[in-house]
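Everything on this sheet refers to the single structure shown next.
For this view, one protein chain was removed and the others were kept in their places.
Chain nomenclature is as follows: A and B, assigned in order of appearance, with residue numbering initiated at 1 for each chain independently.
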Amino acid sequence: MSSGETSMVNWVLNGEAVQSPAGTTIFEAARALGVPIPNFCYHPGLSIAGNCRICMVESNRSPKPVISCSERVAEGLEIQTDSPMAVEARNAVMEFQLINHPLDCPVCDKAGECVLQNYSYDHGPDRSRFDEDKNIRHTKELGPSIDIWGNRCIVCTRCVRFCDEVSGTGELCVVERGDRSVVDTFPTVPIDNPLAGNVVDICPVGALISKDFKFEARVWNMRKTDSVCAGCARGCNVEVQSLDGFLKRLVPRENPEVNTWWMCDEGRYDYRYDLADDRVTSCSLDGNPIDDGTAHQALADMLGEGAGRVGVLVDPFLTCEEAHLAGRLATGAIVGGWTSRDGTAQCFPGGFTISAEKAPNRVGVEAVLGDQVFSGGAAALKSALEKGEIDTLVVFAGFPHPDLDPSWAGAIGKAKRRAVFTLRAGAWSEGADLVLPSASPFEKDGTYANEDGRLQRVRSYRAPGEVDWGSDLQRLQEILRLAGARNRVLSPASVFRELAEESSAFNGLSYSTIPPHGAPLAGHGAATVGAEGGAQ
Amino acid sequence: MSDLKFSEKGMQHYEWLLTRYPDKQAALLPTLRIAEEEFGNLGVPEMKYVADLMGISPARVFGVVTFYTHFRRAGTGTYHIQVCSTLSCALRGSQEVCDHVAKRLGIEVGETTEDGLFTLSKVECLGSCDTAPMFQLNDDYHENLTLQDVDGIIEECRQEAARGGAR
Partner (left out) sequence: MSFQKVFTRWTDDPASHTLAFYESKGGYESARKAIRDWAPDDLIEEVKASNLRGRGGAGFPTGVKWGFVPKQTDKPKYLAVNADESEPGTFKDRVIMEKYPHQLLEGIIISCWAVGIHTAYIYIRGEYVFAYRRLVEAIEEAYAKGYLGDKVLGTDFKLDVTVHRGAGAYICGEETGMLTSLEGERGQPKLKPPFPAIEGLFGCPTVVNNVETLANLPYILEIGSEAYKKVGPERSPGPKLFCVSGHVERPGTYELPMGVNLLSLINDTCGGIWKGRKLKAVIPGGSSAHVLHADECDVAMDIESLAAAGSMLGSAGVIVMDDQTCMVNALVNVMRFYHHESCGQCTPCREGTGWLEKIVHRIAYGHGKREDLERIDQICGRMVGKTICVLADAAAFPAWSFTQKFRDEFLQCIDNGGSPAVKARHPDRIGGGLHV
């Protein structure tokens, strides 16, 4: 793209004079103008293949229909998307797609989110004229997480292009030719890359099947919640899908500023900890189970008179709102933060990155509690603990997979009294006076800021009335109320307003109007994914 | 993995190929032909070898090999009889030739004899329509075939194989 102004092109779409930037494809230009055109093989994050032919439209520059995914707008071009020629072309492609397609809908996971199925409704045909035997292609395992049901494959090559261009791993190919062609892997090289799960998302039909999700749920029965992945500091936008209170699947949502269209397998398949048997699910005092009310009062008492020197150890899984409240648990408290050990950062040819930092909100917690909280603050707290100076310690350990610096274990044990909010039991909760269950990132309503400083909403997948371990936000406010530090238990939005008033990073932002693609925190040069040669 | 590798001559040919194209990928088809010459058939280890040698993904090689019909895939017998079956040959008795070969060898089209000597395939137009019916045996065209000619060719192959000099 050249710098400076892009020239606009005057063309005609369905009889209406319109303008679009030069170089745009008819498909994208029409979409921007609110005229959708069907597509199978085209995907904005992948190179143009032009093989499905469903996007054909009528053009004044050609006696034959043209594919809109690759033809560009031009001065004086006239395009019709619903003329008899365009409709006939579309119907032709639909008929051809369906003649060999198996009638698998009743047993196919893709039903309900299947492009072929949807287009059958919109573009027909509603009955088959095919009286022959259908082709048979392989059903097999392509890799540890992906199967292919080859009879369903429409050879659009999205998955092949994904592995070539985005993950850069090239494990997929089309084999054979003609109507025998189907997607496959090399016999001894399965598809096994950190982004593999995305091919199932982009498959327009139910050919590529996720083993994790196979036969798990019907898509129309699931509850869908827009949130962000807490697997690392990239903060990929996801849709959390659940059925009857059980998490079933995570799929990425498009965000050009964060994750474009993708998410990694580590984040995608790591949701089972939410309902793991070893999660802490109830409060306990000196090892004995107690109810929430008793626990909250107990902590309020611990922080009241006789609290002595208070330390608060925050984790990077707290939302900004929770961090704000944690910081207010006691005036004059030493606040430090601890993190899980870093994993490996990964960069992929298509521009997608996985962060080494396996936590979602260090940046947000720093924006609320000060950018030293995980460094200088942590050091100060640890030192104070070592010296036996901390009387009351509140620990937040909402780590799904704790991999903590062991030196903290020793330090934590030195506090005279200890209350721990935790997802799992561990060295840090052993011997604690008070243990409270921590919400998982899936159960939080609040905001996270990713490594670029982009603030995004997390949302709980819990439906009202479903079993709820209790939101940390409510607990903390309840505890503060009992301690006399607050009057009311407020919504996340109101807590957000409080913290925005105190922290300039959140200037001008309001909880319910955070834009769909997130908002950069002030003072962060929020980089965008794919800024260098990424998918367009 | 395996100890497959090109002979010195094969490697020289490969190096020379790389000088003829500005893009290494373009040398894939001719390199696969070297692999055929050196290894006989292009099975999984052979395709993997070529992929690793050229630094391209094995899946890509696999997609290429399976697209074309003229590579010697795994399981191809020493003598690959490819009977042309398209219209001009069909008009002049290619089906009879094919049936005859099948009968003589005791196999169906697409199969290989148990001793691994012969594979019978039906292929599309070989560009020898004026000398129909005909077949291609490995590299060579055998044209204007009578059923007797077919018997003679099969016998020659058997004798050559018995002498230990195949292809």
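By our rule, a residue touches a chain if its C-beta (ideal position, glycine included) is under 8 Å from a C-beta of that chain, and two chains touch if they have at least 3 such contacts.
Keep in mind it's a predicted model, so treat the numbers as computed, not measured.
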Seminar exercise, completed: Touch with the missing chain holds, among A:E75, A:D122, A:D179 or A:E502, for A:D179
Problem set entry | Residue in contact with the excluded chain [from A:Q80, A:N100 or A:T392] | A:N100
Seminar exercise, completed: Across the whole complex, the chain not displayed is touched by subunit A residues 48, 50-54, 56, 63-65, 67, 70, 88-89, 92-93, 95-97, 99-100, 129-133, 135, 154-155, 174, 176-181
Exercise. Touching the missing chain, which residues of subunit B?
Worked result: 20-23, 25-30, 32-33, 63-64, 67-71, 82, 85-88, 90-92, 95, 123-132, 136, 139-141
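As a convention for this text, only the chains that are shown with their structure count from here on.
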For this session: Please report how many Å separate the Cα centroid of subunit A from that of subunit B, as a whole number.
Result: 50
Problem set entry | Of all residues in subunit A, those that touch subunit B in their complex | 163, 169-177, 184-189
Seminar exercise, completed: As the complex stands, subunit B meets subunit A at residues 44, 47-48, 51, 56-63, 66-67
